[in-house]
Each structure stands twice: as structure tokens, then as C-alpha cells.
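Structure provided below as C-alpha cells; questions to follow.
All protein chains but one are shown in place.
Presenting chain A:
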């Protein structure tokens, strides 16, 4: 006897029959009838008309019948809200049943009935169930809170269920903890700003304890939750890692990958020289390899994630190349992913093996896969320079097969190889030209035309070849047309005598007979260039091209970081941030990897840059500020630190020791923008005053994979009106892994706005990739002008005139004054007078800020005591 009997129908009409059976007196018949109803429901038939009859069967002692009715209710309550109310009483009663199974079942089902009227009745039973003595009921109730929140968030908050849920994190039963975490995470997802999962070391400890004891699914919830936590320091980070690593040996691959996520994230905080760091790296490889022996669907997700992991930490899998070798019967989606990772892992050490494999794949059946394999050979050549020659000869072998799509792919990648290694493999051009006629794909045709144009001087019949393409100019795709135009112009510039006619022809085709604006524009530009200044045309068209970068398909570092935080999710499969594609994700927070233990916290720089602009202070305020904020040593502590080094704000130069004044260049150089925050651009630098000119001395380093150009810089308004005196002089494009030192002269005539701290400077640097913002602090000494030496009389008079409120006193400790005077003068702090009173040396100094504010100082030195007392006076000269 099977359930298929439930599908048989009779002539009278199924619904009618069922109705009669549901109202039957016989229990057995009733149950069979409900089963028939459920069976119809499962295949998508509409049996909602039976609602009242089915609900009537609800009050029963038979658990199976009850379950079936509940199943039905969940499906149809939404369409029959008024009828569903009838069921409420039974639910409430069931929530008090002595059998925990029934209590849990009732609370679970009630949560699934998405009818507003019913949810009101749900609150009381739910509150009881959350505190039920049986953990099974509590765990079910925890999930119910999440369900209820989805229906009516306000109600859940008003009823205080969220707090109860938070309490459940400390429950004695690990399964309850896991479900509470899952429910809270779900609720938190729809309220990104609520601080629901307030993770602190205590809760983390509870979660880690529960992690060992709950079910595999619970472990996933807990691990995903742990991944959102930012440990306080590297020690905490390590201890969490230690407790998470056993999960790597779990049979459930989702547990493994969630554990990998936690480890990858927390590893960021560990110092690289730590022994444990190395151990952890070693421990990560085997579980990742194991994932590849699972079912193909799991393999696919694992591979997409491994792709991210090898980009972030290639060292983990560098010895495991072989597991990514493609097997004949792998599904195509697995094959393509494996190929991608093989390229990423390719290095000089294993390139021979990789190439042998790729060559093997190029003879497979699947066209997409073969194409990708051929392309991969080209990528190897570009990535591993030593292998370029072997790659080229492999590609030539493949061209000899004359298999059409193989030849076309090979030509496309050879073009790339030419761009990476110019003037090295031109000997193969002859072979390529033999296959000219078989090329029918635009990309391959364009590549071939590019090659002919680029090496026109070495191909004797270049004009004939290009002319042959020109015949069907209008049938070509835009890509080919553009390429053909450029190639013929190149040819003309190289061999002007024979090709004049050809170039005329292509220019008129492009400008007069084409309706493609890009093509027309390019045609006109060439035409005018050639007609006005052929020499300039030569310089432009035949200019040396930047070498193509190693890997163009690397994920941009900030995105990669975010994706690493999302290992195991859909985002990691699509390699897109979750905010980019998940519907209804309300304001997803961008996750970031924690900073390494000793690196500056760059994210706070961004925060400073976002700070709202302050009101421009009046001169008097500024004065007070200089006095109260910066001259008093007590304020040095709590200034919002941009990074540890810059903490020595404005006047700290005095508090921090005089040596810092003259050692600015070497001591104060620091990284303003780390590469990972600016798409590969790293900016470090310092400020200096040289020969009366304030300079910003920067080092720009390109740590990305592509060339950077078009640099420009701008300052936000700042306290002293600092502004660039000229454009940023970066004339040559910045190639990958190249650094350039730039000196930017500054003036102080820019717009003024009071900043906090006073010497804060917000800078925007633009390049061809994006605009990056950072803020830095400059030593106030750069603002001390050269004519800050005050006449003695003036000094004396002024000293007396300055009111007391403009006075500030502090101590400098451990300083050696022998060379102080000259050092100070180097920084435009001039010693006006010196006298000795009661065994104390007094030094009187003056300095003048670029905005006309005078600072007068008295340095008092007790003989034999390395501590000095400084009295500073501020004076604003009326101008």
C-alpha cells in the first residue's frame, strides 16, 4: 500500500469527496482524508477550499493527524485569515500540553502562520515556551522569535523577546545556544545597525563552548557569528583560532568552510613571525583539498572560495597544484574553476607540469574548456617570465593542429605575449600569418591585425595583408574596424611611401561611410594628426606602450578583503560584495579584515576624512586653540590618533623632545594610505620646510596589477590654509611595483577652516582608477617662517604686553640642550636672548607662524636637571 492511492480521483469531483470524508465520524477515515489533502497539496493542487473541514480535524489526540493538519494550516492560513483564527485556541492549548513534542510543534507552527491577527495571540505562549523547562521547546521557540520578527518586528521589540533571546545565548544547552545565535543573526541581518549580537569576550567564550557540542548546523551558525567578531588583540585572536581549528576535520563541508572563514579572518591579526601563524597556514591546506573530493556541487562552491583564498594567501596551497588537475569526467563548471586556480598557483617551480597539463586539455572535446586552456597558456607566459618561451612554442604546436577555435584563441593570447615581451618572439609572426584566412572571430581578427600593424616594418607584405581585411570593412565588428584603422595608420607612419593610398582609403571609410561615432572620432583624430603634424602623429601613434600587467583578472584588494570575510556565502561564489546583488539586503555592512597587530589602523583615517566640516574659527578662537589645545601637554593623549606616529600633534614637537624638530624627514615618514585601501596605491610621506618653502614629500607606490596615471591632488580647507602651490608632478605612468617620489610645494594662501586636531590635513589623491581620501597631520614647525626672529626690544615689550590668558607653561623631560639653539634655529625657532638667574638658564625664543601669529617662548633650565620648563606666549600681530 503506497501513498499513490491518495491521488486517485473519482467522477464526482475530488474536493466534494474529500469534504465528505473529512467530516466522517471514523477517525481512520478522517486521517486518510487529510493525507489525501496533503498529497494534493504537495503536487501543487489548490485544496484551500477545504480549510474549515481540515481545521475541524485539529483537535485530536492523534499526533500524526495533528501534524498533518498543521502542515495544511501553514500552507493555507494566509489565504484564509479569518478561518485561521479558529485554530488559535487549539494552538494556545497545545502550548501547555505536557508533551514537549506537542508544545514545540504548536509554537513552531504558529510562527509559520503569517497572519497578523494570529501573531497577537502568539506572544503569551511564546514567552512561556522561551522559558520552558525542556530545551527542545526553548530551541524551537528561539527560532519562532525570528519568524515573528519577520512578520511584525515592532511587536517583537515591544514584547522584549529580543532580550530573552539574548539571554538564551547563555543557555545550558548548546543546541538552544546555536538556535538563539541563528535567530539573532537572522534578525540582525534585517537591522544592520542594531547592536543585537553584542559580541564580547564572555559571549565569545560561551559560543566557543557551545561550538563543540551542538549539531553540525548549529556549528555553522556559531562559526558564521564568530566571524563577525573582532578580537581585541592577537592573543585573543590566536586562542579563538586554536579552538576553531578542530572544526576543519568535520565531515560537513559547510562547517569546514565556515571554520576556514573564521581562521582566514582572524589570521590577519596574528604577527607573521609567530610560530602559530605558520602552523595555522599548514593546517588550512588539507581540509581545502578534502573539499575537492566531495560531490561536484560542493566542489564548485569550494573552488570558488579557494580562488579567493589563493589570491589572498597563495602560500596555503602552493604545494597542492596537482589536486587541481582536471579530470576527464569533472563537470564543466568544475573544470573551468580548476583551470583558473591552476593559473593562480603557477610559478616557476611548477610551470613545466602546468604547461604539460594545459597542452593536454587543449585537445579535449569541450570547446569552452579548450579555449580557456589555450588562454591559460598565454596567462602562464605573462605570469612566469621564464616560461614564456616554452609557452610560445606550445602555442605554436597548437596552431599546427589547425583546429579553428584553437588557432584563434592562440593568436589572441600571442598578441598579449607580444605586449608583455616586445621584440622577443617576432619570429613566430610568419606562422601566424599563414592562418590569416581561417580567422573568423572578431577578437582573433583584431589581434592579428594588431600584430601586423605593430610589426609592419618586419612584415614585407603588411600592406597586402591589411588591404585584404579592408575589403569587407563594413561587415567587420567595431573592434576589428578600430584595430584596422590604427594598424593601417601605423603602417603608413612606418612605410609612408607605398601606403598612402591605403591610409586614404581607410580614413575615408572610417570617417565618411561609418555611422559609428567611436570609429569616426578616431578616424578624424588620425586624419588631422597626419595632415597637420606627421612627426607628432608618429610620436602619438607609435608611442611606446606600457607593458601589460601580470594578471588583469585579480580581484581588486578591497573587494577581495570583503569577500574573504564572506567565505562560504553566495557573495563568495559570485565574487561580488553581498550588497551588490542580494535583493532586500537592507544596508548590508561592508565587512573588513581586521588590521594586523602592529600596522596602523587605516580605517580611522577614513573616518576622519568623513568628519563633518567645522566652522571657520575667528582669529581669536584659533589663538585660544593653540593655547588650550595644543600648547598644553595634557591634550596630547586623547587627540584622535590617525596613526601612532602622527600623534605628536601641533605643539607636541616641544613636548616630544627637541630632536624631533630636525629629524622630521627620517622620523615622520609614514604611510598615509595603505595599498589595500586605495586599490593598490600606497602613499607615504612627510612634510618639510626647505629653503623657505613648505613641501609635502610623498612616495607613491603602485602595488596593483595595472598601470596608474593621471595623478592629481587636492586639500580640504584646513587650519592654516595649506594648499598645493602647483599640480602633482607625476609625469610618467606608474607601472606595477614601481614607486615614485614626488615633492609637492605648498603655500598657505588656501581657504582656512579650523580642524581638530589643529594640524589635521585632509587630502584627496586622484588617479586613473579612483579618488582616494586620507588625512594626515603635519608638524607645526613647517609653518614657522624664516623672519620669525624678533628684535630684542620688541620681544621684551611684547612679552610684557601679552595678557596672561595667552600664556601656557609645560615641562619637557629628558632633553639635551647643548645643540638646542642651533637646532631650533634650523626649524625657524630663534633664540633672542639668554640669561642666567639663580642658577637657571633662561632662553628666550620667538617664532612666527605663516598666518602671522607670533609665539614667544621662555625656556628655563635648571642646571643639572634634564627637565625644562617652557613658558609660551602667543601674540597675534595686527595686520
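Quick note on the criterion: a contact is a pair of C-beta atoms (placed from the backbone, for glycine too) under 8 Å apart; a residue touches a chain by one contact, two chains touch by 3 or more; residues count from 1.
Please note the rule applied: contacts and distances are computed from a predicted model.
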Checklist outcome for this item: Given "Synaptic plasticity regulator PANTS", "AP-3 complex subunit mu-1-like", "Sedlin" or "1-aminocyclopropane-1-carboxylate synthase", the protein name in the UniProt record of the chain not shown would be "AP-3 complex subunit mu-1-like"
Checklist outcome for this item: Which of A:333, A:455 or A:810 touches the missing chain? It is A:333
Next on the checklist: Among A:15, A:289 or A:705, exactly one should touch the missing chain; which is it?
Outcome noted: A:289
Checklist entry - Which one touches the absent chain: A:15, A:39, A:123 or A:396? => result A:39
Checklist outcome for this item: Checked against the full complex, the residue among A:15, A:83 or A:101 that touches the missing chain is A:101
Item to check | Absent chain, residues of chain A that touch it | outcome: 1-4, 6-7, 27-28, 31, 35, 38-39, 42-44, 62-65, 67-68, 71, 75, 78, 99-101, 108, 111-112, 114, 134-136, 139-140, 143-144, 146-147, 150, 173-175, 179, 182, 186-187, 189-190, 213, 215-217, 220, 224, 246, 249-254, 256-258, 286-287, 289-290, 293, 295-298, 300-302, 319-320, 322-323, 325, 327-329, 331-333, 353, 356-357, 360, 363-365, 401, 403, 566, 568-571, 573-574, 578, 581-586, 588
